[in-house]
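What you see is the complex with one protein chain gone and the rest in place.
Chain IDs A, B and C follow the sequence of writing; residue 1 opens each chain.
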Amino acid sequence: MSFVLTAIIMFAFWLLLSGEFTPILLGSGIVSSLLVAYISHDLLFGNARFGVLAGRFWRFLLYLPWLFKEIVVANFDLVYRTLHPKMPIDPEVRNFQADLNTDMGISMLANSITLTPGTVTMEAKSDGSFTVHSLVRGSDAEDMERRIKRIERGA
Amino acid sequence: MDLRVVLAGLFMAAGCFFLIVAAIGILRFPDFYTRMHPAGKADTLGQALIIAGLIIYWGINLVSVKLLIIALFIMVANPTAAYALANAAYASGVKPWKKGEERK
Amino acid sequence: MFTAAALVVAFAAVLVLYRAIKGPRVYDRLLAVNVIGTKTVVLLALIGFMYERPYFLDVALVYALINFIATIAFLKYRELGRLD
Partner (left out) sequence: MGGIILDIVLLFFLVVCALAAVRMRDLLSATVVLGAYSLIMAVIWTVLNAVDVAFTEASVGAGITSVLLLATLSRTRRGEAGFEDAPRRRVVTGFRPGNLVLLLVAVFTFATLVYGSTDLPDFGDPEAPIHTHVAPRYIESAYKETGVINLVTAVLASYRGYDTLGEATVIFTAGLAVIVLLRRTRE
């Protein structure tokens, strides 16, 4: 299943870059996307079943608007702290344990933490332990963890 | 003046503002970890806004799909690169700056 | 409009270059070069529109990929002390 999906995505990318639809170009596109998919299909999706993946993808789309809002808020906060003459920052490093169990969920949380207000991920292990550097004391990421858990499990 | 051109201009101006702020932040902040914040956030948003402006200007076709892919890729890759950098620095024992210390 | 934006982006890249040269740590330099790389991608897209040659976007796309890979390669070297 992941093989077919990867091949389709690769072929779509090929079409996008070439923009031409002659038989020889289409043919070499099909051959090379099959080859790439054969070599690397386990990297993109892992071994989850199609239904689970589709559900996750849909819930991820629902998560995006909230993420964009947070990114904009984060940036205005950052602009304030950067341009203020006294630079009101007070960095700290914190550890916490997130209850996530797919690699995709963990990397998604790590990237979301980096993009949202006041925090950058410093370390994320596959058992879900995170180390976070925050610009201001007392920023937290629990709300976000809950949302990503919902994407992962579908609850 | 077309409304779409004005909108594209606004988006690009906002993007330029965030990119400049990111540059200033990278120059001004006291240590490596605090510099991650402008590099990971303001830079990502700035480039996304500029590319969004270009998409608005150009309308929907093959070119704007390419632009969209560039923007999405940077939005995934930039925080990942920032994370990889922070993680490497942390693993090699670079100490974070605390308030009141001298700038590095 | 595109020219002005391209100028601003190039100027921001020059500002960040100061950090790339000054350091003090190699991580600061890497961070700066990574940021310069992102700005380059945007700059390429803008230049494509500036001279009305949007096919430059292919170069911008390749850049976005290479910039990421180069950063990861540097970090792998720093972490392991070797590349192989």
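Keep this in mind: a residue touches a chain if its C-beta (ideal position, glycine included) is under 8 Å from a C-beta of that chain, and two chains touch if they have at least 3 such contacts.
These figures come from a predicted structure and were not determined experimentally.
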Contacts of the hidden chain among displayed chains = C
Mind listing the subunit C residues that contact the chain we can't see here?
-> 3-4, 6-7, 10-11, 13-14, 17, 20-21, 23, 26, 29-30, 32-33, 36-37, 40, 43-44, 47-48, 50-51, 53, 55-56, 58-59, 62-63, 66-67, 69-70, 73-74, 77, 81-84
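The working rule: only the chains that are shown with their structure count from here on.
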Could you tell me the distance, in whole angstrom, between the mean C-alpha positions of subunit A and subunit B?
-> 16
Hey, how far is the Cα centre of subunit B from the one of subunit C, in Å?
-> 11
By the touch definition above, subunit A meets two or more other chains at residues 17
By the touch definition above, subunit C meets two or more other chains at residues 58, 61
Subunit A contacts subunit B in the complex at 16-17, 19, 71-72, 74-75, 78-79, 82-83, 87, 89-91, 93, 107, 110-111, 114-115, 118, 120-124, 131, 133, 135
Write out the stretch or stretches of subunit B touching subunit C in their complex.
-> 5, 8-9, 12-13, 15-16, 19-20, 22-24, 26-27, 32, 35-36, 39, 43-44, 46-47, 50-51, 53-54, 57-58, 63, 66-67, 69-70, 73-74, 77-78, 80-82, 84-85, 88-89, 91-92, 94, 104
In their complex, what parts of subunit C are in touch with subunit B?
-> 1, 5, 8-9, 11-13, 15-16, 18-19, 24-25, 27-28, 30-32, 34-35, 38-39, 41-42, 45-46, 49, 54, 57-58, 60-61, 64-65, 67-68, 71-72, 75, 78-79
